[in-house]
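Here the complex is missing a single protein chain, while all its other protein chains stay put.
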Amino acid sequence: MTTVEAQQRDLMLDQQEVLQETADAPAVKGRRFGVGSIVLLVGVIAAAATFALALARQGQTQPTQGIAPDFALETFSGETVRLSDLRGKVVVINFWASWCGPCRDEAPHLQQAWERYQNSGEVVFMGVAYADNGPRSIAYLEEFGITYLNGPDLGTRISEAYHIQGVPETFIVGRDGEIEQFIYAGVSADSLSQIIDRALAG
Amino acid sequence: MQKMPMPLTAAAALIVLFFVLHGLTTQVAVAQDTGTPPVIPVTDDQVNAIAKTLYCPVCENITLDTCGTAACADWRYEIRLQLEAGRTTEEIREDFVRRFGDRVVGTPLDPVLRALSLALPYAAAVLGLAAAVFVVVRLTRRTDNPATRLAASAVAETAPRTDYADQIERDLAGDRL
Partner (left out) sequence: MLAEIGVFTTAFALLTALYAIGAALWGERRARAGGREAGREAGREAFTVSARNAVILTFLLLLTGSGSLMVALYTEEYQIAYVWSVTNPQMPMFYRLTALWGSQAGSLLFWTLLMSAFSAAAVTLNWRSQRRLMPYAIVYMMAAVAFFVALVLFVENPFDRWWILEGAPVDSAVVKAALIPAGAVAPSAARLAETANGLNPMLRHFGMAIHPPMLYLGFVGFVIPFAFAMSALASGDLSSNWIKASRRWALIAWLFLSLGLILGGRWAYDVLGWGGYWGWDPVENAAFLPWLVGTALLHSIMIQEKRGMLKTWNMFLVIFTFSAVIFGTFATRSGLVDSVHSFARSEIGFPMFGFWFLLTLSAVALILWRRSRGELRDERHFGGILSRESLFVLNNFVFVALTIAVFWGSFGAPIVSELVMNTNITLGAEYFKSVTPPLFILMYILMGVAPLSAWGVASMPRLGRALLLPALLTLATLALFVAGGTTHLGALFGYGIVLLAGWVALIETVRGMLARQKAHREPVYVSLLSLFARNPRRYGGYLIHLGITVIGIGVIGSTLFQQETQQTLSVGESLNIGGYSLRFDELMAGQISDDGRLMDIALVTVLRDGAEIAHLRPRRDFFPQTEGMNTMTIAGAHSTLENDFYVLLVEWEPINQNSATFKVYINPLINLVWWGSILLIFGTLAAGWKHEVLPARMRQEMRAEEGAAVPTGRLARKGAQ
């Protein structure tokens, strides 16, 4: 049973008790602070705690440091790539969607940056298509000639783990699996290269 | 470079882009048609019937059939493609849930979440009803204060319904409620 379920049950029981006890009243004078009262108070506090947690969580923003949340990306070509399997390499995670205008601006830059590192074997690019339509995503990848790993965000689980607020957003993960940099807006090939170089060096 | 916040991103999908893409997928669809099993004709109404039960994944609490953004138009188009391929309503809904999560349906398909969502209010209601009935029955049986009971019954039971005019007058004169 979840907390809210329990609270609601308690609330019910307490209402019941309130009604009962009010009728009992003439017989007993000056009653104690009953179990029902305590349960009700605890219920109010528990409900509040739940909302406070939800509010705190709602306000959570994109991680900018610490270990990058792990996920498995099922790519459009059918393979499954897990982030934690890529330790030792620098990983660029880019969230995008075919319906997003700024994504189209940055797509050539991402591909250009990828081509710079493609042969080193030290860097992996992962494109995560957020809430996108399959055929549209593929058409978009073809349109921009994108060759790095790309896959849909199934069940929007990856974007939830990274608390993205929109697309495009990009995360650069270092060799140690820690988030090196978070980029809130679109990227350019040069600025991205700089960050990747720094991550490779670090 | 302009950055779009998530709730607005889909909403702001450019009209121009929509038409560009529209042309694009029409071609894709045509290409798919050749060599695949015969396409089942699908009406807008069939698409909307399913879209009505699905929520736009990137907007907030708008069903797909009424959402006006280009992204939604895309998803409706996808429903159409799936219907043309002979998929059932349930299969399409499951596919959307697989891709966008349980929030795209009005009640989660996941059995645990579904049970939690639906059973709890019923359980609460049944419990509450039982509590209310119990209270009423219990309080009614009490006879520890005969005076008030008598007074109550005197007002209610002794005024015969036939003497209605009189009752109305009495109500209006003093007993205001």
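Labels for the chains are A and B, by order of writing; each one numbers its residues from 1.
One rule holds for everything that comes next: a contact is a pair of C-beta atoms (placed from the backbone, for glycine too) under 8 Å apart; a residue touches a chain by one contact, two chains touch by 3 or more.
This one's a predicted model, so the numbers in the text were calculated from it and none came from an experiment.
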- [ ] Tell me which residue among B:Val39, B:Ala85 or B:Ala132 touches the hidden chain in the full complex.
- [x] B:Ala132
Open item on the list: List every residue of chain A that touches the chain not included in the displayed model.
Closed with: 2-5, 8, 15, 18-19, 21-23, 25-26, 28-34, 37, 40-41, 44-45, 48, 50-55, 57-59, 156, 160
Open item on the list: I need the residue numbers on chain B that touch the omitted chain, in ascending order.
Closed with: 7-8, 11-12, 15, 19, 43-45, 47-48, 53, 55, 59-63, 65-66, 68, 73, 101-108, 110, 112-113, 116-118, 120-122, 124-125, 128-129, 131-132, 135-137, 139-140, 142, 144-145, 148-149, 152-161, 163-174, 176-177
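Going forward, only the chains that are shown with their structure count from here on.
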Open item on the list: How many angstrom lie between the centres of chain A and chain B, each centre taken as the mean Cα position?
Closed with: 26
Task: Residues of chain A touching chain B in the complex - done: 2, 5, 8-9, 12-13, 15-16, 19-20, 23, 26-27, 97-102, 105-106, 130-131, 133-136, 139, 152, 154-157, 160, 164-167, 184-186
Open item on the list: Could you list, by residue number, the parts of chain B that touch chain A in their complex?
Closed with: 1-6, 8-10, 12-14, 17, 21, 24-25, 28, 57-58, 69-71, 74-75, 77-78, 81, 97-103, 116, 120, 124, 127-128, 131-132, 134-135, 138-139, 142, 144-145
